[in-house]
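Up next, chain A:
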Amino acid sequence: MSWLSLLILIPLATALGVVVTPESKWYARRWIALWGTGIVLALSFVMSATYMQAVQQRAGDASLLTVSKMEFEHAVPWFSSMGIEYHVGVDGISMAMIVLTAIIIFTGVLASWDVKERSREFFAFLLVLVTGVFGVFISVDLFLFFVFYEVAVLPMYLLIGVWGTGRKEYSAMKLTLMLMVGSAFVLVGLLALYHAAGAATFDLNKLAMVDYSADLQSWVFPCVFVGFGVLGALFPFHTWSPDGHASAPTAVSMLHAGVLMKLGGYGVLRVAVYLMPEGAKQWALFFLVLTTINIVYGAYAAIKQTDLKYFTAYSSVSHCGFVLFGLCSLNLMGFKGAVIQMFSHGIMTGLFFGLIGMVYGRSKTRDLTKMGGLSRRMPWLATSFYIGGLASLGLPGLSGFVAESTVFLGGFFGNRWVDSSTMRVCTLLATSSIVVTAVYVLRGLARVFQGKISNPQFNQLDDATVAEKLCTGILVATLAIVGMYPPVLIDLIEHAIVPIVNRF
Partner candidate 1 sequence: MLHPPTLTHWLALSALLFSIGLYGIFTRRNAVGILLSIELMLNSAVLNLVIFNRFVASGDVDGQVMALFVIAVAAAEAVVALAIFVSFYRHRHTLDVTEANQICHPGNSTP
Partner candidate 2 sequence: MTGFIFENAWLIPAMPLIAILLIAVLARGENRGLAGMIGSAAIGVAFLMTCWLGVSYLRLADQGAAAVTWSIEWLRYQDHLVVSLGTLIDPISLLLLVVVTSVSLLVHVYSLGYMAGDEGFSRYYVFLSLFTFSMLGLVLAPNLVQMYVFWELVGVSSFLLIGFYYTLPEAIAASKKAFIVTRFADLFFLAGILVLGFYVHQLVVAGGSAASVVGAATTQTQALDFATINADSVLLALKGQTGIFGTDLLTVAMLLVFVGAAGKSAMFPLHVWLPDAMAGPTPVSALIHAATMVVAGVYLVARMFPGFAASEDALRVVAAVGSFTCLFAAVIACTQTDIKRVLAFSTLSQIGYMMLALGVASAEHPAGFGASMFHLYTHAFFKALLFLGAGSVIHAVGSNEVTEMGGLRKKMPWTHATFLTATLAIAGVPPLAGFFSKDEILGAAWDGHHALIFGVGVFVASLTAFYMFRLYILTFLGGCRSAEAERAHESPPVMTIPLVVLGVMSLCGGWIGVSHFVLPGVELHAHLAVMGISVAAAAVGIGAAFWMYGGQTNRAETIARSLGGVYRLVKHKFYIDEIYLFLTHMIFRFIAAPAAWFDRHVVDGAMNLSAAVVHRFAAGMNVFQTGQVQTYGIWMINGTILVMVFLWLVQR
Partner candidate 3 sequence: MHDGAISTVFFYLFAASSIALALGVVLGRRLLRSAICLIGVLGSSAGLTLVLGFEFVAGIQVLVFIGGIVVMLLFAIMMTSQGHTFEQQPTLRRRVAGATVAAAFFTVTLSAYLNADFPVPTAEQLAVSHEGADEIGRKLLSNQGDGYIVPFEVISLLLLSALIGGIVIARKHAPEDEESDQDQGLANHPSDVGR
């Protein structure tokens, strides 16, 4: 029994606990969910610390230069005839993602504190969803990885379709279908790799030992990249994201934009880039251009949005572009920046969607043109919103800057396989998005929080409750800690990135 299995067992057990809570004690459910996710959060911190110790102990081990060393490994045969195992383990990248997920789900539960409608199913699905996400991050076996990936995608349909707002059925269907199509691409890629490696194992590190032919990589790489890219909001497959996020209930938006979209970047790094360096070299330019479009175009599209959630969703499209952009740089800083951006954007967008939910719960509107002057009534929420906004426009001292500057340097430094002037033009274009981001973030925030109170009803609104303060406080603190002292994150991920870079 590995520690890691606890990460999927605890949410599952919590889901079970939520399900068996009698209807008369509905308020107990949120406490159960909070305790369960709180334990997971604590566990994730303990494991990160343990991981750091382990990394320091084996510093300088030359055999680990091109293979990701997993910690807390644990393998049990599953379908042994096909070489499929329940094989779990983590390296620094997945550790960072696990911490991110734990933070987001904990705060997500806090943000759903007042969900009363079918709260049994809501919390249960939420916890099942997060089980899938944890499962993806701890899987070493790619088949297991894929299974958990699907587990993570499916509850989303119900969560949006049932508890959502607006065109929820349409959005839920669109999101699920697009992600399913994406995962079909991924599956094709995985099976191709499995087959090429002799159809004996799905183990990531064993697959990594195989020398795939350039021809194979040249078609499998784009398959996997696009497949995961759909989840990572790769242009032009990002359109599920605005609709999906706009319709989803608060905690689901948080989890989805905060964590699930990161599965895309994570998958690209873990499967596409790690296993197929040759394919990456061939396709880097193409995807670099696509992600540049992502970044710039998402930012411009965000300017014109009037719905607060659409606004944030487009900003997510733009910011998730940085993740994929960094991955296309194919160098240490690019990868590092991408992983930091995954973490940073996860926290940031979790904060955004959490806050939007809280503001919407009070003002009953998400239309920017109908809001105004809310900071007088809700200073806490306004302050948190401003900090989130400043993080998203890359203000130093908050985590966004650490990520974006690393990605920019990575892009500018380029690599040997892509024409350097193209890389630089793309990088500068991507860099220019920080101005556009400033424009839309400041406009949006000014509309909502500054000026005179636009609607007399707003005079009755209250500031955040204790649960909401805790929720936003944790997220803001995380943004600030990573932003002010980046080594906490960089030390965690760097050792895991070096082997991937060394494969190039």
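Selection rule: all candidates are chains of the complex that A comes from, given by their letters.
The rule we apply is simple: a residue touches a chain if its C-beta (ideal position, glycine included) is under 8 Å from a C-beta of that chain, and two chains touch if they have at least 3 such contacts; residues count from 1.
Just so it is clear, the structure is predicted and the values come from calculations on it, not from any experiment.
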Practice task
Pick the candidate that touches chain A in this complex from 1, 2 or 3.
Solution key: 2
Exercise for the section: Under the touch definition given earlier, write down the residues of chain A that touch candidate 2 in their complex. Expected result: 174, 177-178, 235-240, 242-243, 297, 300-301, 303-305, 314, 332-333, 336, 373, 375-376, 390, 393-397, 401-402, 405-406, 408-409, 412-413, 427-428, 431-432, 434-435, 438-439, 442-443, 446, 449-452, 485-487, 490, 494
